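For this view, one protein chain was removed and the others were kept in their places.
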Amino acid sequence: MNEFLSYSGVAIAAALAGIGSAVGVGMVGQAAAGVLSVDPKKFGKLLLLVALPGTQGIYGFVIAFLLLQRITAQTTLTSDFALQSFLAGIPVALTGLLSAIHQAKVGVSGVALAAKQPADATKGLILAVFVEFYAILGFLVSFLMLP
Amino acid sequence: MAVVVRATRMELQTLRKRSVLARRGHKLLKDKLDELMRQFKILIAEYMGARQKIEGELLEAYREFLFARASMRREALADALRYPGAVAVVHGSTRKVMNLTLPEFDVSMEGSIRNYGMLDTTPELDASLEVFARVLPGIVRLAGQEKAIGILAAEIDRTRRRVNALEYILIPELEEAVSRIRLKLEEIERGNLTRLMKVKKMAERKREGTLL
Partner (left out) sequence: MRNPYLYPNGRIGALEKDLLPARTWQMLLSAADSVEASRLLADTWYGRFPGLSQCAFETVFEAAQAASEQELMELSEDRALVRGILHRRDARNARYLWKAALCGGNADGPELEKPGLVEHSLLASALADEEARKLLPAAMSAAAEELSSLSDPSPLEVDRILDRMAAGLELDEFSSMGPGFRRLLETMIDSRNVTTCIRIMLSGSREDLSPGVLLEGGTVSRKAVCGAALEGSLPDFVADIENLERLAPFVKETLSSRSFLELERETERVIMEMLDAGSFELFGPAPLAAFIFKKEMEMNHLRILLAAKAAGMDRARLSRRLPRG
């Protein structure tokens, strides 16, 4: 039971954050592909916008990895440890999932902005970065909660 | 020289009468020409004014129509104008000026000019059609005026030729003939007179001879 609980912390962190990133990158990627089909020279400008929702997945992966290390280092899993490792996975998982999707929406708007007013492309990027901030907070909390 | 006549007193009488008649005819024709010219001037002035006004309005309507045509689909424009809602009837009548019959046209319109839907047509079309409809009676009237001017011009031309013929050919010729006959008759008169004087002298000399 303890093992189940602690490993589900690992799984939830990697999976939910990963799903969020995959959906997010997918959304911005579609929009960017639309722009690139007309104007391939924009690739450099759009690259960062597409990649940005991907970071949540990385955060989730890092937490999952660190968590896994701690769990395997234990000889016996106490129920306290198991609960703590489960809870540690949750902040990065939920903030990752939601922030990636919302960041993707901002990213899509940023792509539209970059398509119409190339000079303002960086502004769209900055807006998307604001969403990133909350994913980072979730990541930090998860990190501090590591057992 | 065309009038070749026998130089008799009777001829002189006839020629004199003809000459007087020709003069009177000339005067009458001249008066008619003046009157025709006056009518012609009135008509021309009317015509020019109406024409300028109509041309101005048409130009405006064409400009409006240009916008309508450009902003409507070709097929939609054809469709809108294919089913006319108004019927225009041209009435023809005549009036007499001098002895001439001049045509007069008038047109009456019934029904609404705008006979199409509102969705696929532009309001500019309404505006241009409205002007076209307003101008149409004017155009028809203009046609009548134009014809009248033509008839009048032909009549003026003919009258002027007659006046000229009388003034420069017939009257001078008659007068010349009259004067020629008169000269001839005077000559004959003088011949007779001298002959009579000669005879008288001879007769007197004969009487004196018998007396002496």
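By written order: A and B. Residues from 1 in each chain.
Criterion: contacts are C-beta pairs under 8 Å (C-beta built on N, C-alpha and C of every residue); 3 or more make two chains touch, one makes a residue touch a chain.
Here the structure is a predicted model, which means the values were calculated and not measured.
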| item | value |
| --- | --- |
| Touch with the omitted chain, as defined above, among B:Arg63, B:Arg95 or B:Arg190 | B:Arg63 |
| Option touching the unshown chain, where B:Arg9, B:Lys27, B:Arg73 or B:Arg190 are the choices | B:Arg73 |
| Residue numbers in chain B that touch the chain omitted from display | 63-64, 66-67, 69-71, 73-76, 78-79, 82-83, 85, 112-120, 122-124, 126-127, 130 |
| Residue ranges of chain A at the interface with the undisplayed chain | 23, 26-27, 30-35, 37-39, 42, 101, 105, 108-109, 111-112, 115-116 |
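Criterion: only the chains that are shown with their structure count from here on.
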| item | value |
| --- | --- |
| Cα-centroid distance, chain A relative to chain B, in whole angstrom | 102 |
